[in-house]
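Note that one protein chain of the assembly has been removed; the remaining protein chains are unaltered in position.
Letters A, B and C name the chains as they come in the text, with residue numbers starting at 1 for each one.
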Amino acid sequence: MTELDAVKAALKTQAVETPSWAYGNSGTRFKVFAQQGVPRDPREKLADAAKVHEFTGAAPTVALHIPWDTVDDYAALAKYAEELGLGLGTINSNTFQDDAYKLGSVCHPDAAVRRKALDHLFACVDVMDATGSKDLKVWLADGTNYPGQDDIRERQDRLAEALSAVYDRLGDDQRLLLEYKLFEPAFYSTDVPDWGTAYAHCLKLGDKAQVVVDTGHHAPGTNIEFIVATLLREGKLGAFDFNSRFYADDDLMAGAADPFQLFRIMYEVVRGGGLTPDIAFMLDQCHNIEAKIPAIIRSVMNVQEATAKALLVDREALARAQRSGDVLDANAVLMDAYNTDVRPLLAEVREESGLDPDPMAAYRRSGWAERIVAERVGGEQAGWGA
Amino acid sequence: MTELDAVKAALKTQAVETPSWAYGNSGTRFKVFAQQGVPRDPREKLADAAKVHEFTGAAPTVALHIPWDTVDDYAALAKYAEELGLGLGTINSNTFQDDAYKLGSVCHPDAAVRRKALDHLFACVDVMDATGSKDLKVWLADGTNYPGQDDIRERQDRLAEALSAVYDRLGDDQRLLLEYKLFEPAFYSTDVPDWGTAYAHCLKLGDKAQVVVDTGHHAPGTNIEFIVATLLREGKLGAFDFNSRFYADDDLMAGAADPFQLFRIMYEVVRGGGLTPDIAFMLDQCHNIEAKIPAIIRSVMNVQEATAKALLVDREALARAQRSGDVLDANAVLMDAYNTDVRPLLAEVREESGLDPDPMAAYRRSGWAERIVAERVGGEQAGWGA
Amino acid sequence: MTELDAVKAALKTQAVETPSWAYGNSGTRFKVFAQQGVPRDPREKLADAAKVHEFTGAAPTVALHIPWDTVDDYAALAKYAEELGLGLGTINSNTFQDDAYKLGSVCHPDAAVRRKALDHLFACVDVMDATGSKDLKVWLADGTNYPGQDDIRERQDRLAEALSAVYDRLGDDQRLLLEYKLFEPAFYSTDVPDWGTAYAHCLKLGDKAQVVVDTGHHAPGTNIEFIVATLLREGKLGAFDFNSRFYADDDLMAGAADPFQLFRIMYEVVRGGGLTPDIAFMLDQCHNIEAKIPAIIRSVMNVQEATAKALLVDREALARAQRSGDVLDANAVLMDAYNTDVRPLLAEVREESGLDPDPMAAYRRSGWAERIVAERVGGEQAGWGA
Partner (left out) sequence: MTELDAVKAALKTQAVETPSWAYGNSGTRFKVFAQQGVPRDPREKLADAAKVHEFTGAAPTVALHIPWDTVDDYAALAKYAEELGLGLGTINSNTFQDDAYKLGSVCHPDAAVRRKALDHLFACVDVMDATGSKDLKVWLADGTNYPGQDDIRERQDRLAEALSAVYDRLGDDQRLLLEYKLFEPAFYSTDVPDWGTAYAHCLKLGDKAQVVVDTGHHAPGTNIEFIVATLLREGKLGAFDFNSRFYADDDLMAGAADPFQLFRIMYEVVRGGGLTPDIAFMLDQCHNIEAKIPAIIRSVMNVQEATAKALLVDREALARAQRSGDVLDANAVLMDAYNTDVRPLLAEVREESGLDPDPMAAYRRSGWAERIVAERVGGEQAGWGA
């Protein structure tokens, strides 16, 4: 196999998980602008996700969010997904939208609230059992808004206790993926604010606990690819939440704000042997003002382009330049790959996979956008509301 | 008059405007936690604001937000405020919650939307005419989320045109206060992102246009007191929106996150002759998890304490140390005031004004919190929703 | 002329000014790593700059820094530059390396120090008269490290007075370019910290005063292209200092840290009609660990590539998408240009201009690097030292 063939082969098997909630409405604290044709239930979300996969060939699974995607029969939902050519992916818990969670969930000072949150996490594992999902992704909105509001350290004790209980509940093939976030919705302290905290907890939990890197959840100036490289080295990188940001957790389309950063991240993934099914590559974005399905298609394509560039890095030449201490040469090798226009290569990959070389154009021609606007009338549009 | 008497006199006349919307529910994009006893209409907001003024003696006016505070008869509302011992203050426009404003308001690419937004701003001036409010505060959520989404420069042209039209509509005693904000809800570009942009527009508009400094609307590391000093020097500081933040526009209680910063800001206000009725000292906060009325009382007290410390700075000693180039001495003079516990002084000021020395305790004893929970049953709680 | 021809024509005339000091040693506060072959006087710096221009065809002028480039006979230096195929560009003042400037220069509390700094600025204009340089670039390290250290507002008064005196000293064809910087070397307040401050001063000074945008001098999250667009709209953009940064004022090679940002900046330049000789496009970088001449060649090429992409934006299609409010389409038009590999186009442009298509390779083949190492033995290497 030539090197280019190897690159193509890697691109052909790349899988990006799309989140069910990205197909629904979202917004800022100021306003949620509703869009026409938005899904009204989990099946309609899956139908939209199927279109993303149909045209990109790279989005075979869909992450669910409980309770936003609560259904009576998860096995039936998994079956429906299968009929659409999809699989159900990560189960995402929600311990932030119940009125009880005003001051936290598993870190709440009140044991009753902690118990309620824990029960929800257990229920999510039940959903996993029903859907066959292997990953439980836990993002906790827990934190405090004011100094003194609660005891930072005790909250860590409560956190450890809850995570341990959830971990014990996991089956042999299930994982707990712990996501960190610098701030928001908590504005003073967050209980899992950085990769160090997530890593420390996962380490104690065991091999089935791993860290989620959401690319929008860091302080300004954070070198995210360093974290990726470090977690891969430690065997503790479980998943990505891709999105992009200029300021805070802006949740823009992956690759839209800093395509060079996405490339650098994907380079560390490739270099660290992380381009495998063991790591879940997920989008987690909000399409507040742009059309949702094409925005997701664009995001998948952006991830593909960053990956293609990362795969094209001449690693031998790079290692040579690095070892020789030639700063400019080493940088040039990396930039040569980044500066390459990989769109023709990806078009080729798609054609070889029986896909239209231009997923966006194909989606537009498909009439799906018009069809959902026409058909999805009445009912309540899906959104972040519980 | 001794110096301490002068300090007391200044503190006795200090006025902090509270915003009607701070009495209603607010939250993050993830969840709005409803509180019991929250006002259901503008009159109930005023009733709550009257309590803040009753116990602090320092919150005599209330800012309105249109359309959240839309009423049929503004004159009647103003009359009601007067009966409560309050005045109506700044009128705040809202050009971000209508579906039309998805891509902006006065900067929108579509002239029809711009016209709609402009009409709203005119309507706000009508409200001012009816209430006797002298200030129109314009914060625009306008901006873009993606590079290329719209033409940054053309949006400035549209902005200038709209502001000019509003300016022309003002009466002789009315002002246009232009507020800037780094980001959110727009995540790539914001049309009035910094004081420089607001200043440049106000300069062209004329003397009745001035800049609003919202303490939470800056990039990390921004020296806000420098901006305050500069705008005062230019005669272009019109108003404050006080709140505090650790990360982004967190809208925590003023003085809660960085009390030293609030002191430094108030020092520049005092030093620049800004402690006058010409500058509107307003709170603009979200009490997402804490009780609203006491949080506002606390915020008013925090502003008072920062002001008291600023007034206590020995400016002659400071100037002497500054002129001599003694860095440590100059810093020590400032810190001496900051490190002073001014709570006894403020208790004295309150007692001399016939108030309880401890506004929080007095409010708690008043039974108002229990009363509104009992009485305000049914109806729809006020919030940010249009 | 076809559109591509127009793009090529623009690229052929593009001029990037290189700074004399980038050819000398620089470092961080921790260490300056000396390199072999570094120039020992202004003529050797010019000789190196001539090589950059020889191979890129795009670096025809060199900025001087006084006193680092002090010579007895500036006319002779200009003549020497001419012989090398170069022109002398901006004169950069230095009011931060004399012991007197510990607490500031033109903003210093002591009038004698202010006078000394002003005399230096006058002397720089004298140099301009001798060299024929038309631009005086003023970056002031003035500021304070501790709250209270000096009076923020009085410092503005002193600043205004000094700038006015310098402005009055300018000839008809000379400009004062005022540079702002968020922080460093001052850590609490900086006297010209942002574009708003620089703009406000320039506005009062008059038409010959304009603002310099150093791409590394902003707070995290600042949208620099917005500032560029705004200053162009106001007719107040005088020059750029290009470099790149991940954290603070890192002074890395232009385009190295965020090539997408450089593209967006150049797009606003092109769109705002700024790709003209009226705006000085300068590099201002530190090559602490990489070889200096090739680093500067790379930087010039990075600016060229960003410019080429900016010129390739299909502005009609973009305007159409923007006007229609199609967020994804508009973004896609911009990204299409960014994702284009413009290196072949630039190779063509170079060949059509009689240059080697690969400036880096040509420089390496030239033997210059080896020659200066061999020849420049003894003497004191140029650096930031006064």
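Going forward, a contact is a pair of C-beta atoms (placed from the backbone, for glycine too) under 8 Å apart; a residue touches a chain by one contact, two chains touch by 3 or more.
No experiment lies behind these values; they were computed from the predicted model shown.
Peer 1: Among B:67, B:221 or B:357, exactly one should touch the missing chain; which is it?
Peer 2: B:221
Peer 1: Pick from A:67, A:87 or A:109: which residue touches the chain that isn't shown?
Peer 2: Missing-chain contact among the listed residues: A:109.
Peer 1: From the listed residues A:6, A:34, A:76 or A:219, report the one that touches the chain absent from this view.
Peer 2: Once the missing chain is taken into account, the touching residue is A:219.
Peer 1: Among C:256, C:275, C:293 or C:369, which residue is in touch with the absent chain?
Peer 2: Residue touching the absent chain, from the options given: C:256.
Peer 1: Footprint of the hidden chain on subunit B, which residues?
Peer 2: Within subunit B, the residues that touch the unshown chain are 220-221, 223, 246-247, 256, 258-260, 289-291, 294-295, 298, 305, 327-328, 331-332, 338-341, 343, 360.
Peer 1: Of the residues in subunit A, which ones touch the absent chain?
Peer 2: Against the missing chain, subunit A presents residues 103, 109-110, 145-153, 156-157, 182-183, 188-190, 193-197, 199-200, 203, 218-223, 225-227, 229-230, 232-234, 260, 264, 268, 271-272, 318-319, 321-325, 327-328, 330-335.
Peer 1: Since one chain isn't shown, list which residues of subunit C touch it in the complete complex.
Peer 2: Residues in contact with the chain left out: 26-31, 33-34, 96-97, 99, 101-103, 141, 145-147, 182-185, 187-188, 220, 245-248, 250, 252-253, 256-257, 288-290, 384.
Convention: only the chains that are shown with their structure count from here on.
Peer 1: Hey, how far is the Cα centre of subunit A from the one of subunit B, in Å?
Peer 2: 38
Peer 1: Report, in whole Å, the distance between the mean C-alpha point of subunit B and the mean C-alpha point of subunit C.
Peer 2: One centre to the other, that is 39 Å.
Peer 1: By the touch rule stated above, which residues of subunit A touch at least two different other chains?
Peer 2: Each of 220, 246-247, 256, 289-290 in subunit A touches at least two other chains.
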